[in-house]
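With one protein chain withheld, the remaining protein chains of the complex are depicted in position.
To keep things simple, chains are lettered A and B as they appear, and every chain counts its residues starting from 1.
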Amino acid sequence: MSVAEFDLKRNLLIRAKHNSELVRFITELAGDRRITTAAFTVIGAVKRAKLGFYDQEKHEYHEITVDSPHEIASCIGNISLKNGKPFVHAHAVLADKSGKTKAGHLLEATVFAAEIHLREFKGKKLEREYDEETALSLWKIE
Amino acid sequence: MSVAEFDLKRNLLIRAKHNSELVRFITELAGDRRITTAAFTVIGAVKRAKLGFYDQEKHEYHEITVDSPHEIASCIGNISLKNGKPFVHAHAVLADKSGKTKAGHLLEATVFAAEIHLREFKGKKLEREYDEETALSLWKIE
Partner (left out) sequence: MSVAEFDLKRNLLIRAKHNSELVRFITELAGDRRITTAAFTVIGAVKRAKLGFYDQEKHEYHEITVDSPHEIASCIGNISLKNGKPFVHAHAVLADKSGKTKAGHLLEATVFAAEIHLREFKGKKLEREYDEETALSLWKIE
């Protein structure tokens, strides 16, 4: 089994900046506060977003454009290191005016309002490395 | 960056009462146990629910009525203070018999069965205040 253990450092509640790009916002926050490992959730609303679907055969992301305001009905993500730098991996479920959803890998999202709950971990650094089987950067856990 | 830091108090696993209204149930729980700051997730099922979509232009909630049994496929929320009282903010993804979803801001939901995982925080109180730009009550974090 591939399990990395961490002690909890702090719980952060964060108000994302209006009009910021959410993935970059969290990445910069991690850089500024020297957060190397974390897990987070987000609720709120976006003005627009780009989601991804990973093609498991072709090994490439297919993009899904969401070009209107949507609620962030769910967003779950984590921070670990990729090439030594904080890397954000998040998935989201977005909902429109009728409650209809679009979901997938979160590529980018323009924040209308967003509340982030981030749990910062202490412990050994967790790096991503290229995985042959999936062609994804997955956690290097021995 | 607008970040509030908290230490973790306890993890609570809670069985919501059959036929209770979920948002009120969590709000009353917070009041009874003097919980002022928390983050939570819920899974379970509802008999019916009301979701909201915030109109980013008109600055008002549009209601989405869900008048049949649905699974709570996801529910992510937090507790902070609004006018000095515990205030619950939650978003949910609901799923019907065919797996089809409706999602958004959780206005109310009648519980069939629901399991809540709540993390209570200790630290400075976190208040909501009116935000001009969005016309929403957002976290006051300096």
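Here is the rule we go by: a contact is a pair of C-beta atoms (placed from the backbone, for glycine too) under 8 Å apart; a residue touches a chain by one contact, two chains touch by 3 or more.
Note that the structure is a prediction, hence the values are computed from the model and not measured.
J.: Residues on chain A that touch the omitted chain in the whole complex?
T.: 1-8, 37, 39, 41, 51-56, 62, 64, 66, 74, 76-78, 80, 89-93, 101-105, 119, 121, 126, 131, 133-134, 136, 138-139, 141
J.: Name, in rising order, the residues on chain B that touch the hidden chain in the full complex.
T.: Interface with the chain not displayed, on the chain B side: 8, 10-15, 17-18, 29, 32-33, 41-43, 45, 47, 69, 71-76, 93, 95-101, 112-113, 115, 117.
As a convention for this text, only the chains that are shown with their structure count from here on.
J.: For chain A and chain B, let me know how many angstrom lie between their CA-based centres, rounded off.
T.: 21
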